[in-house]
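Only one protein chain is missing from this complex, and each of the others stays in its spot.
To keep things simple, chains are lettered A and B as they appear, and every chain counts its residues starting from 1.
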Amino acid sequence: MIQIVIIFFVILTVLFLLFRLAPGDPVSRMVDPDMTPEDAELLISQLGLDQPLGVQYVYYLKNFFMGNFGNSFNYGEPVIKIIWDRLPNTILLFTTAIILSALAGIFLGKIASWHKGEKTDTVMTIGALVTHTVFLPWLGLILIWVFAYKLDWFPITGMISEDVWLDPDVSFLTKFLDVLHHMVLPLSTLFLIHFGSYLLIMRSSMLDTLKEDYILTAKAKGLKEKVIRNHHAAPNAALPVVTSVGLSLAFSINGGALTETIFTWPGIGRELVMSVSQNDYPLAQASFLLIAIVVLLSNLVVDILYAYLDPRIRY
Amino acid sequence: MALLEVDNLSIGYQTPKGFLEAVEGVSFSLEKGESLGFVGESGCGKTTIGMALMRLLPRNGSVKSGHILFEGKDLLKMSDEEMRLARWKKIAMIFQAAMNALNPVHRVDDQIAEAILAHDPTSSREDAKKQIEDLFQLVGVPKDRMRDYPHQYSGGMKQRAIIAMALACRPKLIIADEPTTALDVIVQHQILEETKNLQKEFKISIIYISHDISVVADVCNNIGVMYAGQLIEYGSRAEVFGSPAHPYTKALLSSYPTLTGEKDKLEPIPGEPPNLINPPSGCRFCDRCPSARASCKTESPAWVELTPTHSALCSCIR
Partner (left out) sequence: MSMEKPNKKRLNRSPWMARFLGGWAIYKQNLLGKIGLTLLAMFGLMALCSFIPPLVDPMYQPMIGVDPEISCSTGPSIRHWLGTDFMGRDILSQLLAGARVALMVGVSAAFMSIVLGTTIGMIAGYMGRFIDTLLMRLADMIMVMPTLLVVLILAALFGQLNIWTIVLIIALFRWPGVSRVIRAQTLSLKQRPFIEAAKVAGASHVRIIFRHIMPNVLPLAFLYMTFRVTSAIIIEAALAFLGFGDPSTVSWGMMLQWVWKTGHMFKAPYWLLPPGICISLITLSFYMLGRAMDEVLDPRLRDEEQAG
């Protein structure tokens, strides 16, 4: 736990240094060139940009904890408001995708291992291999092209349909379904890319687990095959998958940012990409920090989950 | 009718290098309440026999020929489902290296209850829990440890829990494969004593598999000595230890130290057992046998009956 805090502080500090030391005028990075001189003066003193580096750092930390990231050049609004707005969208998409792909990977990997060498296994393994190695943005584009453009089953962009959400008479359920409808394609993209690796890990983990002594004991106890598979082998075999989810979180969030960008899903990842291309430094910095927090916290969650699932750690 | 009658059992494994004949032509019988010990070095086939009795041979293993009659029914001819129901209820097994025999993610009592409930659908969880309490008392594990996970147990406790689990369905026969190898001598002794008591109390037949003669000598009524897949001597404890007939048995006995008795020189047996992928015709022990004759290499030895209860597979006796 403490580790996470330390890591975060290091990231915070490195970012601070980078922004101050990179070529160009650091002041222009934090202050919108379109601002009036008086506002600019105010902001500079608020952020301590006219002070020596050490003092600036203190200001920086203080501002961070107060949630003051300055104003976005593009939106003209406080950065904190923007990223706070975007956060739930990212969490919704990302968390759902990871959980679904992990569960699918565990379930299918278990089945693949049980049918090892047969057609079912070959199909699943090849499927996992292929989907896992497809280039994510390209997969997203293909999905849009086929399902949104050609077949018109899903919307091409965005998270919501304005006409649905702006209509005051529309029920919550309809709004919720609308979001889901928009979520299908981006979710599928993330899901397809990730479940393959979990499937392969679960499969090999099951094959290893099935060689264990306690499986032999279970068979000797005269238990049914299904019970041995699902009750004895799978819970043990699923543990490495959980670990793998944690290890690949950084990679997954890359994919998350790409997916949001392609599908115009209003999340933090997309915000980061856009703010970087538009030189909206305050927003870029804050988005990056928030993503870093998300990744670190997710790691923590996975660690806790693993400790909960494995009694050897819990007790 | 004997509880268990094994007739001319031959078992082999398909390996990349060829077909390995692990067990050849083994026959023995076991009465109710009796204990039989199988002794021999690693690779002699004793574990294979145990696994075959439960029909738990690995995928590349198969019974080539023979019958296993348990309470009159041939186990080898039973359907998979019938065998599954018979496992643990009729015959239970305690495996070699049982340190990992319990599933680490489930509590100990749940695993034992599972066995009970699988074979007696009429009993409830409460009944099962009560039975487990009694079993734990029997084997000497404190009741308050029932809800623990296996990794929280010491080695000796784990072994006792496993014995309790084996007794859970009151089987007629328990096959114990090297159950005490991983334990220190003191715990080993305790468990052996408890095993003997349990056997007397419940009239369970036990097949005890070990490479350690001293252990087998302690617990078993009858002894079977195995070498290179064959049963080479069979008799009561007194007969096999008192008057061993087969040269291998003699060599085996003299390679073990005795705590009391004279300080003789320990005599290891030189050489190695033959490769069972192409087992030699003739006596399989002759290369290492001190009393081998020229004919031993080509002629298969025959069973020689020394007493109605004591026989050995050797051409050089009498």
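The rule is short, and it goes like this: a residue touches a chain if its C-beta (ideal position, glycine included) is under 8 Å from a C-beta of that chain, and two chains touch if they have at least 3 such contacts.
Computed from a predicted model, the values in this text were never measured in an experiment.
Chemist: Any idea which of A:A40, A:L103, A:I160 or A:L207 touches the chain not displayed?
Modeler: A:L207
Chemist: With respect to the chain omitted from the figure, which of A:Q46, A:T133 or A:T174 is a touching residue?
Modeler: Once the missing chain is taken into account, the touching residue is A:T133.
Chemist: Check each of A:V5, A:A22 or A:V58 against the chain that is not shown and name the one that touches it.
Modeler: A:A22
Chemist: Tell me where the left-out chain touches subunit A, residue by residue.
Modeler: 3, 7, 10-11, 15, 18-19, 22-24, 116-117, 129-130, 132-139, 141-142, 144-145, 149-150, 207, 247, 249-251, 253-254, 257-258, 261-262, 269, 272-273, 275-277, 279, 281, 284-285, 288, 291-292, 295-296, 299
Keep in mind that, in the parts below, only the chains that are shown with their structure count from here on.
Chemist: Nearest whole angstrom, what separates the Cα centre of subunit A from the Cα centre of subunit B?
Modeler: One centre to the other, that is 55 Å.
Chemist: Can you tell me which positions in subunit B touch subunit A when the two form their complex?
Modeler: 54, 56, 84-89, 92-93, 95, 97-107, 114-115, 118-119, 148-149, 151-152, 165
Chemist: Of all residues in subunit A, which touch subunit B in the complex?
Modeler: Within the complex, subunit A touches subunit B at residues 212-214, 216-224, 227, 232, 235-236, 309-312, 315.
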